[in-house]
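The complex appears here without one of its protein chains, the remainder shown in place.
Note that the chains are named A, B and C in the order they appear, and that numbering of residues resets to 1 at the start of each chain.
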């Protein structure tokens, strides 16, 4: 069940945890499935809403990558922090953010999580520990380290989890953050979602090592970890181990998960630069469909699975409905909340 | 004679070259000694000039690190490019820059290499391939990659050599540059002069790995190389090998050399944070004094050595004399040469 | 004349210069095989090959640093920063290295390079992908700063920027990429540092840049039609060098100045031009100098909000009316 991808010298605390992990219990697995379906259905709906031109601007879907958000989201403590990118709808949703808020934000409606001020690339639900989506590559990595530093200083036992892509491993902020987190033993888990492409360019063409995350771990004294990111059980187990490690003072982790986005990089991109066979091979490894089959194979009742599907489908319908009926944000809000006093005044 | 410091997994093209290298010939060795003495005497004189308050602003001496500049400077082709830092007097001198120009620049005189416009941290002698001294940590690393890219594109066979410190390995530009150089197979040699301190902080306190340069090489698919940087013969041999590798299209190298600065970080710093025993141990490994003894032990005539010493002492005296007699730069030059047309005009 | 889009004019300008000078090379993220995320550089790699048109990693410091190193050693590189907001991740290379090294080294090196970037709002991309940051660049000695408003200027000014021996930051307005216009077919070069009087007028001078130029023109039409006010409209085109001759001539004639800039209020290029006029043409003025800007806020993402805060033709009209009344 637990399948780590082979990697040289992959030894250490996390490798041992992966080795010894057992299949999550049924309740957890159903939650993993629920989270994946929630993400999947929400983003499919978002795609439909683009097509109807109800979502303006850009948007970056993570269709095909749901097991990562679901695995970590399920493993995290409620008060843990998460930091993600413009491709962060799912990471935000799994922390408990309102689906209406997410779809509303994509549509630029008043009911949006940010009332339309941020847009699809900047989702945040701070009261649920979803500490924001950042649209400039690498920027959130040191910010996540800072949240972890704060947790460490306050001895709160919280952990920060930071999601980013393969392409992000080549920017300076990646390097600074990893070194910084390592020397201060910060409770932060860096999750590199390697979906094989930085926008339109295959990651191998711009990266000096085959595994952009895992092959860099030793540069920070960290254990190299590379796993199948389409396997929700595995992601969950690794997440549990890395969160535990961070929570008990054993410092940061860098985890590379291999996955694939089903569509293009962003709204504007049909993703045609990818070989058909590659796409087809990965579609076969669809994390939602394969997990559903695995649950059935493992004897979980189809009724339980279908109940989740129905419940999430209804949730998406309701969210869309509410978002559609929400008006545009009041224009006044464009000039508030630059400052903590609620104003945008720069003079007296 | 050739002593590489032990490092795990140190295998590859450069390790093999170090293994197989022989002692440089006598002419080369006398040149190495000449370069080291030139650097040593010039910087000692610079120190005296501070004390007389003839050098304003800051200044960063590399007393104790001369074998690195000498080794590379001697191995480089005349048309190769070098890029260095604020601690770059020696790297500039060994490329053939005028000593008068260097001391004059430190003193802010008209005879300065930059006529006083740049100061001690920005020495450049472009026509000799000394492509500048950069005072913001890490910035020159991608610039050196660019010069190497240009050489590669023009098929000129030139190599760029880029010197930087241990502390520099923790900044983002380091990471971006190494990855960039590696994927494009650029003819650039990155030389990390590990003098154990980033300013006043021991490098180990702020770095996640014991060897800040060598332990990062594998993150860029490069061979880890760690050598004694106080051994001019060894530095020279490694430089020859790395330059050759770059010139023949085998791409970049990252070479960590261990060395030590005898004085403080900069003019303002007496260097008191360093344990006395540490300083004493390194003074015993003074690259100039130990090399002199080695040459004698290897049967080189004392007369040849003393001739070099006398010649360089005279050179420093002459340089100081000329610089002292040079006036302040004409004030008009403060407002020229922002643009290639010689002007600083921003309006018509 | 050919009809080209603003987007197509980018590739046309680069191609024109790459054909005549093989030291011109071009790098950036997804610019080569994919032709750029805004499709501005399609066809260049096919025509000029993989050595001259290259994709890079996400590493803006490496891109801009390499561009600088190449420029000081014999090439004429062009780099793309995908969104001008990302200048912030490589600002040191731009402002501390590229802008200063020639001066600091007493003129030992030149930096014939161009950095192109998609700039400005209107695409509902949110605050980190919508900024107008020409003023960031204008504030730094050693950088030339250009921002075209039409396809013909894109091609001609880009060609001039590539030929220029100094570093040029070339701001392409992303909301204009789809707009079309006539572009001279053969070699086309528009000198840097020349503003363009787009419309003659006698009552007020309106100066604008990039996407704001059309809004200023629309405002001028309305002012004429509805209020009988004759506005002269100037497209500044280049902030450095700044064509104070053309601007001053106009203001001396109309005695009134309104600037229209997309950037947030404080320290924009409009402030600089206003302060120049307030210092040098004070006695010619017959009224306050009014600046129309985005308020001093980050740009909101929702379409309704974004439209509400950016300068519009209506806001320009209102500003002029307040001034001329």
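As a convention for this text, a residue touches a chain if its C-beta (ideal position, glycine included) is under 8 Å from a C-beta of that chain, and two chains touch if they have at least 3 such contacts.
Owing to the predicted nature of the structure, the values given are computational and were not obtained by experimental measurement.
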item: Neighbouring shown chains of the undisplayed chain, as defined at the top; value: A, B, C
item: Identified contact with the non-displayed chain, of B:28, B:58, B:156 or B:322; value: B:58
item: Residue among C:79, C:127, C:159 or C:260 touching the omitted chain; value: C:127
item: Subunit C, residues in touch with the chain not shown (by the definition above); value: 85-89, 91-92, 94-96, 99-100, 103-104, 126-128, 135-136, 138-142, 240, 263-272, 274-275, 277-280, 282-283, 285, 287-291, 296-298, 300-301
item: Subunit A residues that touch the omitted chain in the full complex; value: 81, 83, 113-115, 117-118, 122, 124-127, 131-132, 134, 136, 138-151, 153-154, 160, 172-173, 176-177, 179-180, 183-184, 333, 336-342, 344-348
item: Contact footprint on subunit B, counting only the chain that is left out; value: 56-58, 108-109, 112, 114-122, 134-139, 167-168, 170-173, 198-201, 205-207, 268, 273, 328-329, 331, 333-335, 338, 344, 346
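One rule holds for everything that comes next: only the chains that are shown with their structure count from here on.
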item: Whole-Å gap separating subunit A and subunit C, where each centre is the average of the chain's CA atoms; value: 36
item: Whole-Å gap separating subunit A and subunit B, where each centre is the average of the chain's CA atoms; value: 44
item: Interchain centroid distance [CA atoms averaged], subunit B/subunit C, Å; value: 40
item: Multi-partner residues of subunit B (at least 2 other chains); value: 172-173, 176, 179, 183
item: Residue numbers of subunit C (touch at least two other chains); value: 56-57, 59, 61
